[in-house]
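Only one protein chain is missing from this complex, and each of the others stays in its spot.
And then chain A:
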Amino acid sequence: MSETYVFNRRDFLKLAGIGAAGAISGCGHRPAEKLIPYLIAPEDILPGVPYWYASTCRECPAGCGILVKAREGRAIKIEGNPAHPVNRGGLCARGQAGLQGLYDPDRVAAPMARENGAWRKLTWDEALKRAGERIGDASRNRKGVALLTGHETGAFEKLCGAWAAGAGGARLAYEPFAPVALREANRRTFGQAAVPYLDFAGTHFLISFGADFLETWGSPVGYMRAFSEMRARKDGGTFVAVEPRLSLTGANADEWVAIRPGGEMALALGMAGVILTEGLGPALSDRGTLADAVTAFTPEEVERGTDVPADTVRRLARRFAAAHPSLAVAGGIAAQSEQAVALHAAVNLLNYVAGNIGRSVRFDRTLNYDTVAPVSELQNLAGQMARGAIDVLVVHGANPVYSLPAWAGFSAAMDHVPFKISLSPVLDETAERCDLILPSTHPLETLGDAQPERGVYSIIQPAMQRLPVFDARPAGDTLIALASAAGFGSAFAEGWNEYVKTEWKALHQRFGAGRDFETFWNETLAKGGVWEEVSAPSVTWQSAPAFAAPELRGAGDLALVLYPSPVHYDGRGANKPWLQELPDPTTKAVWGSWVEIHPETAAKLGVRRGDAVKVETEAGSVELPAYLYGGLRKDTIAVPLGQGHTAYGRFAQGRGVNALALLPPAQDAASGTLAYLVAKATVRPTGHAGTLVLAQREKEQADRAVARIIPISALTGGPREPHGGARAPGEHPAEGEKPFAELPSQHRLGHDTEPRLKPPGEKTPAHALTAFVPEDTVRGPRAIPIRQGSYANAKHRWALAIDTDSCTGCSACVVACSAENNVPVVGPELVKRGREMTWIRIERFEERLEPGRSDVRFVPMMCQHCGDAPCEIVCPVYATYHNPEGLNVQVYNRCVGTRYCSNNCPYKVRAFNFFDYSAPEKETFAFPEPLNWQLNPDVTVRSKGVMEKCTMCVQRILEGKGNAKDEQREVRDGEIQPACAQSCPTQAIVFGDLADPESKVSRLSRDERGYWVLDELNTKPGVTYLKKIQREIT
């Protein structure tokens, strides 16, 4: 009997196990990679050392100066240029996210033509030939050629004008939220068709009629900086926000006047009337005629039309006239109604009668919106297109198919244009409707210039070579090549770079001061541009337009406020994952859109937070999740714009809805601008849940005193003056206080909580230094700090001081941190489960959301780098520890992912890698090529299963210490800046060394407003917050 051998399951498993073990041991090492040297090393470039290029931000019309950091030929970080007059160092979240536009994986890779409904790749020669022939035909046969761009200034603006003239066609610049109505109102009232310079910093009483100047309106970063300077002045300044919806800007106001939507103009005129009738303002020769213009607007009449009590009108008017100078500013959606020019004229009148013109409102450094056309001209163009009068349409930098409502007719008219060319780098809604795409390069890889303000000539320079994965060309080169192909190219220089340089030769004459052009040009590139003082023309009141308040239309009982998203602006930010995951500063919602409803209104409708509701106007309806927001009038709802893309790449498509569908046809007749504040709406519950992803669900503090406030009267040292200042950090007691060891333990009595008496002569090691010890702190017996090894002789104790009075909640720091530290974006599903990875967040606490004194507080929250950290003591593998310089450190390679630290962290500032965000083969991969090109090589890209958190940008600390060592000196105060502090437009975050009692962070930490979040837990944080100041409203 022969034994037959059966290979049974059990044996197989055994062998498979052994085999697997062998395989694992064999695959433990990655295969050796190639090291590729330079063929010829570029001059002055050293791999491993970052290079900085000064340029100009092109994410909105403000034109902030930026510095782009490049490593090994790749742009990896954008920061504000401290020397630039527009923003002076800060940069907003949208500006920081410009990198993700450069590395957008959905950029168009090569010229494409639409053939039989599908895109076919072309070579540039082929594409230019094809387009040139069509343009040439059209221009020779006097058929229409139209060039449509976004807001452009400088050389490109000039090129566009010359190009359109050469083609014998039309040229139009369209920018959705440009203050065209303000320009028109200034033309009528002051004879100056310009957007004035507003001196926020010097203002004593500021009143805003809907202008979201800390978010999107005008030049937000520059305004934010100036606003915080106003607040920091010893005499301070009062800010009153007049708006139906408490915006982020309004959340920073001392008083919220919840005006009826559209009532802003009446209030401004009412205030002007009070000033004129009570004789409060300066003596004016035309006082009589002005008073006649506003007689109808008595405070009582204003109260009837706006719901603002007559007493408030008088009070505001008197305060406004008494402050020298005061400033009234109108903008935002309030100034985008059917009576936009009337509102601006009314506010101009108010500023005029209070004597602010020429003081806080000046026509020297005016914002450059000179060539932006109102939507009415775009409609004219659409009309010509629909009639078949336009043969070739060239679009660059504008997306009217998305940013205009359907009734404007542009989208429909595109079908009647035989040949449409887009120069867009991405397939946005407009490009998708075109016949030919000639992809442009991103501004970060292009030469150019900008004149965002009068007297500011700012340079745009490439921070890196063009991305090889995308075969794109600068729009200027494309236009010049198209002109040559069409037969009218002789007017232009050979290429775009030469064209820009030719333009700058004229500036060289003015600014060169004896240097040759090359020297001047190189200096300009290094500095970021040239700027000069400009003088203001003196203006007088000319005439007022007819004053009429806008009427909201439709059958609904709720006024509809559509506002530009502070995160996505007009929608151009929606294709950037950092911005999609950046919580909206008001609702803290991510990856979508929503409708804000007052809780009482919602209760009446039976709507709860997150319910899907149908918002309907006479123009259309959309379905949105409801967000209940107390910072709204009860008769108003609000919807952000900027989402709901049907094209524009994987991150933008299908997120939220485009609320422009709700807009009925309406325009301001005087300026031709689109009216966004025009409709009444109804809200109906649908009965099912909507998709509302909130990064911060609760906006109440529940008595935890995370965000604290102090009345201005309680401050002894003035608003921003450090109090006392004699006490060195960590040295207790201070003058006038009880000695450290004599303080009673207030929470629990007994041996364990007695404070430790410091023996005479004992010196606290650097890592254990604290800014102060709050009096009601329980001190444990563990207070003997480690003093062995390098813990004995460390020289620094790194710390942060965060002034919550300066923090406007703008969230620029959040994006700056993600960019610097390779923080992955996880998407809405994971945010919903609380798995967002950001190392810093802006906590929003709504203490009081009522008209009058509203109280919204913002707390930037990151790792507190506690002296007695709860996370450190629970880690079983010492992956998190306290370093000699006081940092709470997370060692990724040591972390085994128990998550005990996160469980024990009272601040919830640790983020766990639940998935592999860095593995290209995984679905959760957060950096699809070429987004991964942006990754900072100085920071580890974390893998699955490890914990991570704020490091206070330790790579920057090491770099700063290394620089000091190279120059054989000590680290200078302010030399090292973490990404959050660097980006902050109001400089609310200050980093420094607590061991140096004279450092800025030491002085701020000792301020009488200083406090620690959750100080009762005895964590001794390295982050000291300064209380928000509650100012008096009189």
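Everything below uses one rule, namely that contacts are C-beta pairs under 8 Å (C-beta built on N, C-alpha and C of every residue); 3 or more make two chains touch, one makes a residue touch a chain; residues count from 1.
As a working rule, contacts and distances are computed from a predicted model.
Taken from the listed names "Na(+)-translocating NADH-quinone reductase subunit B", "Amidohydrolase family protein", "FAD-binding molybdopterin dehydrogenase" or "Cytochrome c7-like domain-containing protein", the protein name that UniProt assigns to the chain not shown is "Cytochrome c7-like domain-containing protein". From the set A:L99, A:V361, A:A486 or A:V954, the residue in touch with the chain omitted from the display is A:V954, counting the whole complex. Across the entire complex, the residue among A:W52, A:Y892, A:F914 or A:W933 in touch with the chain not shown is A:Y892. Those residues of chain A that touch the chain absent from the view are 3, 5, 11, 15, 18-19, 21-23, 25-41, 46-49, 789-790, 881, 883-885, 887, 889, 891-894, 938-941, 951, 954-955, 958, 962, 965-966.
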